[in-house]
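Note that one protein chain is taken out, while the other chains of the complex remain in position.
Entry: chain A
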Amino acid sequence: MFLDKLMSPKTAVNQNLDIVMSNYQTNKPGDDNNRTSDHRNREEFEETPTWAAVVTVLGYAILSALGWLRDFLRHIVVFTRSKQISYECFYTRNLYTRIRDVFNQPIASVAGAKVHVMERVSDDYNWTFKFSGKKIPSINLGSYNYLGFAENQGPCSEQAIKSIETYAVTTCSTRHELGHQRYVKELESLMAEYLNVEDCIAFGMGFATNALNIPTLAGKGDLILSDKLNHVSLILGARLSGATIRTFNHNDMKDLEAHLRKAIISGQPRTCRPWKKILIIVEGVYSMEGSLCKLPEIIELKKKYKAYLYVDEAHSIGAIGSRGRGVVDYWKVDPNDIEIHMGTFTKSFGSAGGYIAGKKNIIDYIRVSSHSACYSSSMSAPIVQQIISALSIIMGRDGTNDGQKRIQQLACNVRYFRRQLVDMGFIVYGNNNSPVVPVMLFMPAKIAAVNREMLKRDCAVVTVGFPATLLTESRVRFCISAGHTKEMLDHALKAMDEVGHLVSLRYSKKNPHHRWVELDHADYDKEYTS
């Protein structure tokens, strides 16, 4: 089609990845999340409809044109507000401020399954806000609270508060000096056991774990192959390390293999010497796409070309897999095949910090030479205690099977929510099992519309647009939690159905469009309780 040739080259994410990974699943009887049906492991990124892309770009063009006009008027007639007109703030001034009330909304309670959003009013078109005093109790669909541990009551928080009495709030010291305390050692051994690896080291900040430890592992003369959609912390760590960085298309194994072959054949850029090592950096669950990395294929490639693998399981640890052990558990691969397991405690464990796990000699090397161990302060006692309590619950050490119930609840919630959204006709990205559910909006005005309308219906959601995502790929990102009950999910789906009808979000060309009342709920309910 001539029109297709006029289209710009498709971006990596817009390829339709219809992967059936059933040959990587072992069929254990009685195992809830491991059915070999193809529906389970599907990953879908439905292509943007052309007309939606054109209207989105037109929307941005009109907004920019009006922005230029307003800046021109500000220039010739000095307004009271914007005296300093710089081009760098063009986007913030003319686009972001228009819908600023949907970003960075302050909350007034624990960000658990429900949250109180503080209502704000603005007299001058979002340049300044005033609190109206009202608190909107809403369902929290924006927090990374996958296993529901973000609560201020219950065994975890009680133990965390008690640990302050024993250990005080912080040692105010780095890991190399006074920061190496009993509780950190306990956490590290527990985490190593949880992940089924030899050793583990924990850091105070998840971002810093990536940014400060990749320079320890890679340096000049190394090659880092990182996925195009890796998180900023991985990119920062890779840049700080001084290694050569090449990116491969998202989850594209052929591209990765081509890069590996080209790198090994041609060597380092100028001298053509062989690389000292090649490190492949991927994430378990990509938080903006909801896709899982194809771990078995990457491990096969890694073994074939003798490279090393670094898996960042920030969003997948605790949330994916039948026992909650992350993508390693999900794909049932040998943990010894992955050199560095990295993850954070922020998402599923309701705490803060990050860890790196692997073989004992690597972890010992990181203990000695990591920037983070030497310069940043160590983890504090209540935070560590919260993780230890959460871990004990997940592993079943506290005697109940609360942990396994939470994991199964999350899996049920995810399946229930995703399936209904897809059946209603929305474009939902990502793997069927990932707790991150991005629903595409495309147009800039809908970013604000969806957020405001969902808040009116008591659902607090997170919407993102350009330049955080690609130009034509604004989305609303739901994060499902084990703390959400079926009633909450029904409420959210009903709200999304109404908002989708109001704002016309049903873009899917593959799936027929239905209203929520037209869906066969008995079918979903049966699947939910199974």
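Note that in this section a residue touches a chain if its C-beta (ideal position, glycine included) is under 8 Å from a C-beta of that chain, and two chains touch if they have at least 3 such contacts; residues count from 1.
FYI, contacts and distances are computed from a predicted model.
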Task: Write down which listed name, "UTP14C small subunit processome component", "Myotubularin related protein 6", "ORM1-like protein 2" or "2-methoxy-6-polyprenyl-1,4-benzoquinol methylase, mitochondrial", is the UniProt protein name of the chain that is not shown.
output: "ORM1-like protein 2"
Statement: Where A:Phe45, A:Phe149 or A:Phe207 are the choices, the one touching the absent chain is A:Phe207
Field: Of A:Ser157, A:Asn230 or A:Ser481, the residue in touch with the unshown chain
entry: A:Asn230
- prompt: Among A:Val121, A:Leu178, A:Val368 or A:Ala468, which one is in touch with the chain left out?
  reply: A:Ala468
- request: For the chain that's not shown, point to the residue among A:Glu289, A:Glu313 or A:Asp423 touching it.
  value: A:Glu289
- prompt: Taking the full complex into account, what residues of chain A touch the chain not shown?
  reply: 3, 6-11, 14, 48, 50, 52-54, 56-58, 61, 64, 87-92, 207, 228-233, 235-236, 247, 287-289, 464, 466-473
